[in-house]
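Of the protein chains in this complex, all but one are displayed in their positions.
Up next is chain A:
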Amino acid sequence: MSRPTHRRPEYRKINKDLFVLTYGALVAQLCKDYEKDEDVNKYLDKMGYGIGTRLVEDFLARSCVGRCHSYSEITDIIAQVAFKMYLGITPSVTCNNSSRNEFSLILDKNPLVEFVEELPAGRSSLCYCNLLCGIIRGALEMVHLAADVTFLQDRLKGDSVTEIGITFLKKPEEKKYRRKK
């Protein structure tokens, strides 16, 4: 096939802007609909979850990731493959505890906030990028991994870095449900 014209630099820029601007419009709309920051955060997380459950299929189809043998491997893949693929950034990964089930993704750059200088007035508890937490949580759940994903630090709130914490929860025991006849 000849060189794909849809990959011209100006088109790529518009395409990247499109997602970021749409996300911004969404957050603005949710702020209009919900007075409390917690409600907006919850809603963003819920939407992210819905996206994550479907995005993981897309991700597995595009990448050649093999079977993972540890939470650490999985977190590395999220940071180095998934974030890179969809957002063009590679957060660094740290492990936060000795049982090796708590990790942090440190986002040096965050494309989602490219047009956001500061949180809207009166919205100091807003987790602007909470969609990302939901996406990670939804994606992990589709591969049978339960995890808590939250923002531990946020540059928009005045912290020095933006940090997403992933805590892998114990695998739920398999339960067999019998239908009552």
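Miscellaneous remarks
Basically, a contact is a pair of C-beta atoms (placed from the backbone, for glycine too) under 8 Å apart; a residue touches a chain by one contact, two chains touch by 3 or more; residues count from 1.
Here, contacts and distances are computed from a predicted model.
You can't see one chain of this complex, but its UniProt record names it "Trafficking protein particle complex subunit 6A", from the set "Malate dehydrogenase", "Glycerol-3-phosphate acyltransferase 4", "Trafficking protein particle complex subunit 6A" or "tRNA-splicing endonuclease subunit Sen2". Of the candidate positions A:I14, A:A146 or A:L169, contact with the unshown chain belongs to A:I14.
Interface with the hidden chain, as seen from chain A, comprises residues 5-7, 10-12, 14-19, 21-26, 28-29, 33, 43, 46-47, 50-51, 54-55, 57-58, 61-64, 81, 85-88, 115, 131.
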